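A single protein chain has been omitted; all remaining protein chains appear in their positions.
Moving on, here comes subunit A:
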Amino acid sequence: MELGGVTRSTRYLSAISAARGLHKSALDVVERPAPEETVTSSFGRFIQSVQPRHLSPTVLQRSKRMVLDSIGVGLLGSTTDVFELALQHCQHMYAPDDVSFVYGRQGVKLSPTLAAFVNGVAAHSMDFDDTWHPATHPSGAVLPALLAISDMFHNNSKPSGLDFLTAFNVGIEIQGWLMRFSNEAHNIPKRFHPPSVVGTMGSAAACARLLSLDRNQCSNALAIAASLAGAPMANAATQSKPLHIGNASRLGLEAALLASRGLEASPLVLDAVPGVAGFSAFYEDYAPNPIASLEEHEHSFLIETQDIAFKRFPAHLGMHWIADAATVVHKTLVGLKGGSVSPNLVQEILLRVPLSKYINRPFPETEHQARHSFQFNACTALLDGEVTVQSFHTEALQRPELLALLSRVRVEHPHDNPANFNIMYGEVEVTLVSGDVLRGRCDTFYGHWRNPLSQESLQKKFRSNAGAVLSNERVERLIEAVEGLDHLDDCKPLLAQLQ
């Protein structure tokens, strides 16, 4: 009978549904050949089952560079106002669970989640941390949480350097995978700040891994983290932006801790379920894919084929193109006129940059705005031949010569210059009072993934940053520890220099 037939197939589907406790809308998802293979569960499985031996030499090398750079910018960042504020807040509200170290504050300890928070804030406080493609700042969300957890382990059972690196790479990898589920994610963001979206998930994944959670707990950690993800772009270029990374780190760790205590959340959070948004809530176009099982496929980490950018000065990535372009003009000018560059020589400055509202600021008033201003960075490079940490100090912001140049800037957005860190360029055209026109163009700045910093340059940046708060001895020991991280039996040598 027809009715019976319908009932039978309904019963079959309902039985699957009953076995999985799914909502009706998800039944379509279930009808794929392998019922176990949801995107979400494939992620949980990956996090739990990936081993150190899966890390190729390239991955090891690149990730160690990321760890070094991240520690350095964190240490430097511990000298900022916003960091001090966040630290006071945590110390005032929460007496130390005295376990985890704080960047640049010898002897100060906080509970692991709060240490992750403040250290994350430090990492992003000056927009000096690494940037990837698709766009996010991956390391700052992951490393503080992992370091905080490492402090939690008893002295005799600290993770090995390789375990630490594996967890770190899991955190980076997950972020890369998630961003590839959306075309929109490939462009400079407009709506949600990526570290707050994928960074939280990466932190949850990395922490779940370091805490050795089982695969269900790993999936739950991701799902719990999804409910803690997402901060709007409007707070970029304000003092609150660094908190996006701090929160990503802290909340990912919290999610992993909650999952380890048995908290459960949606088993389909990463899958595309029509009518009920999961992680898809953060994107207009979301098309996820499962991570293939490590038993069946050789896993290739994304960092292997898509390297990372390290910044040479603390400002939004887009600024690096325009600074390099302006530096070319600066050199030409100095060559022509000798001595320093005077605004009196300049009639007009034209910038050709991609269209992106939050980095188009003619007259920035704060250091945060200055780090997100094409105009400011171009003029600074034009004046000084470089942009440095000091370029964003209050006195530098208010220089009359700089203001004079700023008032002569015009911005254009050519069609062939899309808001995409993989494709964009920066062009500076300076018309002198004499009528001469000087041009500079940068397609790939030094530090971009296509033209990565040499190991020497990276270490120089680290020494300069870390040296702001640590003794030379400690700085060198840190470099050594990170360099040999994959050979360390336990990561105490690394942690010891940061305490």
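In the analysis below, a contact is a pair of C-beta atoms (placed from the backbone, for glycine too) under 8 Å apart; a residue touches a chain by one contact, two chains touch by 3 or more; residues count from 1.
FYI, contacts and distances are computed from a predicted model.
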Which choice in "AP complex subunit sigma", "Transcription initiation factor TFIID subunit 6", "Adaptor related protein complex 4 subunit beta 1" or "Cis-aconitate decarboxylase" gives the name that UniProt lists for the one chain left out? "Cis-aconitate decarboxylase"
Among A:V50, A:A206, A:A265 or A:L397, which one is in touch with the chain left out? A:A265
Contacting the left-out chain: of A:P232, A:P362 or A:G484, that is A:P232
Touching the hidden chain, out of A:F43, A:F192, A:F313 or A:W449, is A:F192
Touch rule applied to subunit A and the missing chain gives residues 11, 14, 17-18, 21, 23-25, 82, 85-86, 88-89, 92-95, 97, 111-113, 190-193, 196, 223-224, 226-235, 237-240, 243-244, 247, 254, 257-258, 261-266, 268-269, 273-282, 357-358
